[in-house]
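Note that this complex is displayed minus one protein chain, with the remaining chains in position.
Let's look at chain A:
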Amino acid sequence: MFSLSQRVQYIANFSMTVGLVIVALIIGSSHLDFFQKGILRNSQAAIANIKPIVGFRTSRFYGAANGHPKENTRIAFDLNTDLSGLFNWNTKQVFVYLTAEYNNTEKGTLNEVTFWDAILPDADHAIIKLENTRSKYSVWDYTGDLSGKDLQFKLHWNVQPHVGPLMYGVAQGDDIIVNVPKPESKV
């Protein structure tokens, strides 16, 4: 005999199975789409014209301790990229971030810091043309100074899906290495 609870249970089980199959199809097909476009390994970005702006901050929220001013670096930069290929039916948003890697040989640390980032809500916003844009963040090194270091700039992206795994990648382009100059005076 079929009782109410059995019917409810059957419907619940069936809809859950159907839901999981649909989710698997969405994830699989969107990966196939990315693979066909070759976008995951072959996104392009042109970073240029990086001008470091070096100053001092005295707040502990800018790395200063015990009132000693801390050297902080901002940059101005140009950026040209088209990441619209990262958008398909399973892309909720793309997060792009401009980072710099550097090696602090005196302290023996490897470091990566973010200078600028943005949330791209759709494919129209994924075509980025920035000229002489100021970085979003004021960056300091946690043990020493950024001045004198060679910063290697890269544009990374992170695809955040409607459902499924998060994906990460780096945009290809020329090697951009910039040396940060010494600041003029401790203001």
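Methods note: contacts are C-beta pairs under 8 Å (C-beta built on N, C-alpha and C of every residue); 3 or more make two chains touch, one makes a residue touch a chain; residues count from 1.
To be clear about the criterion, contacts and distances are computed from a predicted model.
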item	value
Omitted chain (choose from "Squalene synthase", "Signal peptidase complex catalytic subunit SEC11", "Polynucleotide 5'-hydroxyl-kinase GRC3" or "small monomeric GTPase") - UniProt protein name	"Signal peptidase complex catalytic subunit SEC11"
Candidate in contact with the missing chain, chosen from A:121, A:148 or A:181	A:121
Contacts of chain A with the absent chain, listed as residue ranges	1, 3-6, 23, 60-61, 63, 92-93, 95, 97, 99, 108-114, 117, 119, 121, 137, 139, 141-143, 156, 158, 160-166, 168
